[in-house]
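What follows is a structure written as structure tokens; I'll ask about it next.
For this depiction, one protein chain was excluded, whereas all remaining protein chains were kept in their positions.
A and B label the chains in the order they appear, each numbered from 1.
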Amino acid sequence: MLEFRKDLFADERDDNLNVIGKGEQRQDMLGHVTGRTRFFDDHGFAGLLHLKVVRSPHHHARIRSIDVSAAERAPGVKRVIRGQDVPVNKNTLLSLIGFGKDDEPTLAVDKVRYKGEPIVAIIADSEAEALAAVKLVRVSYDPLPTVLDVQEALKPGAVVVNETYPGNYFEYHDKYDHQKLRFGDVEAAFRTADHVLEERYQMSPIEHASTETNGTIAAPETNNRYVVHSCAQGLFFSLGTTAKILALESNRLHFIGGTVGGGFGGKVDSLTEPLAVLGAILTGRPVRYVLGREEEMQFGSPRGAERHVIKDGVMRDGRIVARQVSSYFDAGAYTRLSSYGVVKCIAHMPGPYTIPNVRGDAYCVFTNRVPATAMRGFGVTGLDFSIEVQMDKLAHLVGIDPMEFRILNAYRDGDMKAHRRVAHNTALIECVQVAAQKVSWPLSETARRASSLSGGGGPRAAIPPTVTDESGRIGRPETRQAPPQLTPGAAPLPAYQPQPAVPVYQPAHQPVAPLPNYPSQPATAAPLPPVPTPPVPTLPTPPQHGAARFSSAFTRRR
Amino acid sequence: MPVNVRIVQGLQEAASILAGDRGAQLLGGGTLLVRAINEGSMTEGTLLRAVDPVLLAMNTGGARVELGAGVTMAMVLASRDLSYLHAPARGIGGPAVRTTATIGGNLFAATPYGDFTTALLALDAVVTLHAGFGGARVMPLEEMLANRARGGVGLVASVAFNRPAGADAFRFLKVARVRPKGVSVLSIAAHLPQNAGRISGARIAYGAMGPTPLRAKAVERVLEGRSLDAATIAAAKTAALEGTQPATDAIASEWYRREVLPVHLGRLLAGETS
Partner (left out) sequence: MARMPVQFRLNGSDRAVFVEPAETLLGTIRRGLGDFAPKFGCGQGTCGVCTVLVDGEPRLGCLTLSVTCEGRSIETASGLADGPTLHPLQAAFMEHFAAQCGFCTPGMLMAAKALLDRNPDPTRVEVVEAIAGNICRCTGYEPIINAILAAAQQRGARRA
């Protein structure tokens, strides 16, 4: 099952693993197989009411009027909730750590910005009666033009999705309309590179599709408190969000949960907690709000769509000398967590490789799509996929085996990363070597003898003179670098198009691979010149840490 | 008024209720109607459950086969006499769906559902209908499907068809992205009786290639009187898309369905399906 490669980095740890590698039973497994595990919906309450929501059928529209009179009179209906009933009807999830401006209503009042946006909540004795009453709510709309593409949304004059961010971009540090990474001089490097390769990658939104949908049951408890059975992946986060939206002291909320029927990131947005608790407050009774499957797919947040444009300069001998990445995250109509996803994306550039010139730009863009959220490898999987496909294409371009190509360009301990931190505990080389060995992929002697522990640092530890720029100043779209165009006047990728015939890339898998031309290397393949006694690289002053994890993204609370 | 349920004994009474009450729908296995209630698209009206032995009858032994509209996919799969219908029945949902999904329900299932109906169409099936007062009438399935969109078809009591010509004469293929069960990208049923090595009375039907399951008459004309060799199959593939009107839906695009149909038809005719 699990194989330990204890030969790798053997002197860096104790060999005293007592639990890892041995089968350990889950603490909840007995509950799972007996049906006793309690998910949020597995709680009975006398007098339980059911909440269902009226949702926008339009991607973007002004709300002219809302008429709930027929719904209020419908059989079984106990209470109808409108935007004006929500104490704090504008929020952003990361306001809890002071990051971003409140931009999202719990219930829309004058405008809807995505299909599925909630407008009115109906609470009734049964789910069937609530669903019937939903149909009786009359909302009249003035549909508005929409913008559904990240690069279209960034153009001057584009449809404004979310008035809180009138440029359709999240604002970072009150300064720039995106996150920037600058290291060296990519333009100079492109000019002298043997090859320049620019490719565009993108992915659609991805649905978590947990078998359990999002939902909450909230009920009045003792001591003027509310018990909340929640599907949330982060109970404290959800408690804080609910407390803020309902202007409640946190100690009046008793959140119970942590048993999630599949989260994968799709249960972090507190989609149902605030309305369920508000319903319990307003009716004085237990209220259950569970998304149906179609609601979960339409309204439940997906992993957001991403587009990455990667332009690399590579030498004939296989060294990547420059990498420029432009990333566009489709946050949908509201921020939620996408602002943070972009930070993670820029932190992953340029991949686990030492490249002397790097330029990264990552945008959090608002469109009239369903607001996006986290999902496994939030902010990084799309970029990593793009980088690795690009690596294969580069290897093919210079005629080097793709495994060798990665080992050649891999970062090593002691290298300076584009983020001005010294690479430490790197292991890409060993991963490639073990993977190659597993599938009997032949590697050259040089590649087999490469190591993350040697060849790094020295000249590779230096921070090069770096070209900075003022591209992308907030409110100044003319400063933004034009979106990369693959061919002059090329249109953005349409949502779907039939696939034209493309040549299938076959990795060059030859029994005797041509030796890559490692720099400063004698003909008899010795590993890269070892740094005899690595001098301590001059590290830049570490940044001041507030809440440590978000130190680079901290702004003052608004 | 929330959805009501009525259980009636006897097809005739059920048919007259259906004719008189536009809010009434006949409940087969519930796989489509109860779904509509769960999703909130059906919030009023009546579900009618008809209990009548005719609906569960299975006359499978002879050359003329008759199956009640209430017969489930599981019942078809349990009948050795109906082995030629096992492929279409097995493709309907998972095991728990098949214990309730009925032949009658499948006849009225909107595209891209309706794989069992596709198979029946290739068997030249006829349906026995009860439409209000006045007793039963028999109608070719093709005609019933053409009338289906208009509504008011009435209640299907049973389907009937001749047993296929031989073990290999009836073939069925379902293309789905999810295996072993999934909604159809498309399905193809082919009845290819042979007379002295030449096809005689070919019937080809497609599912999810139009608003209802439909006959591929151009392909039938190509096959008629020929032997099932490479040249014939190539000619059949050329005619494969004639008369089709595939939709773009959550499962596949119109373009994709057009692209792959001839390929799958060719494989089915060549006996290459797995």
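Just so it is clear, contacts are C-beta pairs under 8 Å (C-beta built on N, C-alpha and C of every residue); 3 or more make two chains touch, one makes a residue touch a chain.
What you see is a predicted model; the values in this text were computed from it and never measured.
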Chain not shown: contacting residue from B:8, B:24, B:97 or B:260: B:97
Of B:30, B:243 or B:262, the one touching the omitted chain in the full complex: B:30
Identified contact with the non-displayed chain, of A:8, A:88 or A:209: A:209
Absent-chain contact - pick from A:126, A:202, A:298 or A:381: A:126
For subunit B, residues in touch with the removed chain: 1-5, 7, 27, 29-31, 34-35, 37-39, 47, 49, 74, 93-97, 99-100, 180-181
Interface with the undisplayed chain - residues on subunit A: 23, 25-26, 28-39, 41-44, 48, 126, 128, 208-213, 259-264, 290, 292-293
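The rule we apply is simple: only the chains that are shown with their structure count from here on.
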Rounded Å distance between subunit A and subunit B, as computed from the means of their C-alpha atoms: 44
Contact footprint of subunit A on subunit B as seen in their complex: 1-3, 37-40, 43-44, 253, 255
Residue numbers on subunit A that touch subunit B, as the complex places them: 52, 75, 126, 128-129, 131-132, 134-135, 292-294, 496, 498
